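First the structure, in the form of structure tokens, and then the observations on it.
What you see is the complex with one protein chain gone and the rest in place.
Chain nomenclature is as follows: A and B, assigned in order of appearance, with residue numbering initiated at 1 for each chain independently.
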Amino acid sequence: MVAVGVDYLPESPHYLVTFVAPIADEDRSQSSRVQSFRSTSLAEAFAIASHADAHVYSYGKLLVVVFGEEAARQGVSAVMNDLFKHTDLRVESYVAVTLGTARKLLTTIPAEGQQVGLFMKDMLDRAKMQQDSPPTTLEIFSSRMMTPGMDASTTLLTPIGSTDPRPPEERGADGGGGDRGGTGQGTTAEDIQIVGMASWQGDRLVGTTTLSQQQYFSLAQGTSHDFLVQILLKPDPRFVPETSRIIIAIERAKPSWETQIIAGVPHFSLKVDTLVSLVNYQGRVDLTKDENSEEFMHILSESLKQGITDALLTVSSFGSDPIGLGQFVRVQYPTFWNPKMWTEVLKTATFSIEVKLGIKRIGIHITRFEPKEKMP
Amino acid sequence: MNKAPKPSVTSFQYLTVISGVLFANGIMSLPRVVASDAGRSAWLVVLAVGLVMSGITLLADKLASEFPSQDAAEWPKLLLGPILGRVWMSVYGLRAIALCLLTAQLYAGNLSLRLLHETPTYVFAIIILTLSLMAVLARIPGFTRYSEAAFFLSMPLILFVVIPFTKGNSVHLLPLIGDKPAEDLFKGALAASYSYSGFDFLWFVYPYLQHKASSKLWASGAVLLATGVYTFVTATAVMFFGIEKLNIIFLPTLSILSGIEVVFFERIDSLMMFVWLSTIVTTAASQLYTATRLTQGMSSRLSFAKTAALLSGLLLIMAINDIPIRQAVAFSDMFGVFDLSFIISSLLLFLFLASLRKGKGGTSPEK
Partner (left out) sequence: MDNLWDKIIGLFGEADPANNNQQPEIRMRGYKGNLAFLRETFGNAHDFCVREFRLGGDGHKVSVVYINHLADPSRIAEEVIMPMASFINMAESPQAKSRPPLAKQLLSSSDLKEITDLKQAETLLLDGWALILIEGLNPVLAVVAHASPGRAVSTAETETTIFGPKQAFVETSAINLALLRQKIKTSKLKVEAFTMGTKTTTKVLLIYIDEIAPDNMVDEARERLSQVEVDELMDSSYLESLMGFGSLSPFPQALYTERPDRVAGNLLEGRVAILVDGSPEALVLPVGFADLFQVAGDYYGRSLSVTLVRALRVLAFFLATTLPALYAALVSFNYEILPTDLTIPVASFRTGIPFPPAIEVFLMLLIVDILQEGATRLPTKVGQTVGVVGGFVLGQAIIQAGLVSPLLLIAIAISLIGSFAMPNYRVIGLVRILRYALLLGGSVLSGVGIMAVWVAIIIHMASIEVLGVPYLRPLAPLRMASMGDFIYRRPYINKPTGSKDNEQGT
């Protein structure tokens, strides 16, 4: 199959597993491409599906594994065990978490009419290229899940809106997904969007961040390249006369970490060497002059610093360690290192951030269009 | 061999046949078996073992040089006497048969586990043994040419390991030393020994070597090449998986390759399993050749081709007995220790006897 969704329900059998039909079923109707099964484990669901359907399910072309929010919070190691025991598993499949249920996400029918699994793969491929929210694969997820002092972070998805102009009650049977063993409710045609990052601690989801926080976090991780950051600045007629918002493109962000243990509390110092390009500079000052550009870079770097600090504190407050700070402690302070207590210790960690920013491209116009004679 | 064999093996072929015999054994599970004892220092342990094995190979080459036109089916009788010599050859021959069968079974088990689940393992084992017989019947000149071609076929696949190497996290390798105590490092070293089984095949190739003067360089170079590959693969596995996950993966080398996706192919591990057959045949054929020559060495009346066919037939019958892969791996771990002990102790003994013989004025008789 191309996608697997795992949800956790309060009543037994707890798992609601959703399979999206194999690639070969491109021509099948939308409603029959998705099948859901209640079971006590993924392996059982797979066995039921193999018996219930003549199609050959295979992990060889698995594109995405989606965990519903509740399933992720319950812990996924059993699911991972069931996935990895298949030798033809495609370990470069993406792992994602969805707000709500995975079933709802997988029954989404993208506007282009593309199969939902392929649609998500395309979307996550684009994200991987742009690296504004680099998606995690099964291989990386499972390794980080096993490693103390290092955790996984995955893309947070959600179905949003609808591209069908008809009212929901008129959309009828063709708007839903397959419903074998499901709740009997059809869904409407919707779209899928990346809305942030899911932070894990071991095999459990412990928190989610916004997309903006996730982007700042990427700067700290060193995985950001060529994504757009929208920064809100204090009103300043020189640099942001029209709006307080400025958009920059991150050309390069190179983090370097230092670790210290101060009074039993880990303190992490981060220096981020960043190179950015301005996308919508509309200031009235000439950035080719050093004094102007230095002041502007200082304002931007302070803003980035604030954003990164906020993101790091948020994620560490979950007890999640996607950067692998615990590994730094293990290597540098082996006597202090305690893998069993790291989650709690991390929540007390402090950070000091320094952002060194350079502007690569200031844009074609060094100041804004303003016909001076016409100004009131 | 009743007359001096015609020198037809080049130095590069000497290298490829020795390293080819080594590669098939144990590269698949080597990172795990070593890391389970040696922890994060696994790659250093593998490197150290390789350097030691390189020295042992030099000694093996030196022993071969004492009898430039005779192989190990003949000089044991000269050194130990006709009876003891034959006893030693019998043990050595049984070891070769065991190694041949183990090589075939391990590969067949891996194939059945990962790729072709419905096919019985003995089908693959039969294929390997049949191909090995073909290679053996080509004699040393033909066999070394085949091993050279197999070397060119399979070596480029190792370069794919660079991709997971770049994706790995070097923090998993730290600290270099100190993660585990010394006795665990030694256990890890012993576990790595199976990966070096088979280097003694040079005793059968040496008489055909064209440039015997530089043989030590090429022989130790072969082992160092294998060591380099093993070290690289081990380090990559540790960096890529982390120690905790590495210890639960059965065949980490294949698992590393399973995630590589390039433009034309995905699942490089499947490709690796296919192409690796060529190296497996090199190893299995080398041991079949060893067993054949040793059997022939018992009585000069035995025909080489018929002996090889007979032994191959016996192995085929033994191969029909399916050995579960996990048992084969466990056996290989034990076998490696025995093999290394047997070879090293024999090597030292023979070197000593050869030096005594030389001291008494005995020369290597050229028949």
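In this text, a contact is a pair of C-beta atoms (placed from the backbone, for glycine too) under 8 Å apart; a residue touches a chain by one contact, two chains touch by 3 or more.
Source: prediction; values computed, not measured.
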Please work out which displayed chains the absent chain touches and list them by label. A, B
Among B:23, B:43, B:92 or B:143, which one touches the chain that has been omitted from the display? B:143
For the chain not shown, which residue from B:186, B:274 or B:352 touches it across the whole complex? B:274
Just checking the interface: what residues of subunit B touch the absent partner chain? 6-10, 12-13, 111, 115-116, 119, 123-124, 127, 131, 134-135, 137-139, 141-146, 148-150, 152, 210, 261, 263-267, 270-271, 273-275, 277-278, 281
Can you list, in ascending order, the subunit A residues touching the missing chain? 22-24, 26-27, 58, 60-61, 63, 88, 90, 118, 121
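As a working rule, only the chains that are shown with their structure count from here on.
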If we count contacts the way the header does, which residues on subunit B are in touch with subunit A in the complex? 113-115, 117, 169, 171-172, 174-175, 178, 240-245, 248, 255, 258-259, 261, 266-267
Complex interface listing, subunit A residues touching subunit B: 60, 87-88, 90-92, 137, 139, 142-144, 146-148, 150, 324, 327-328, 331, 334
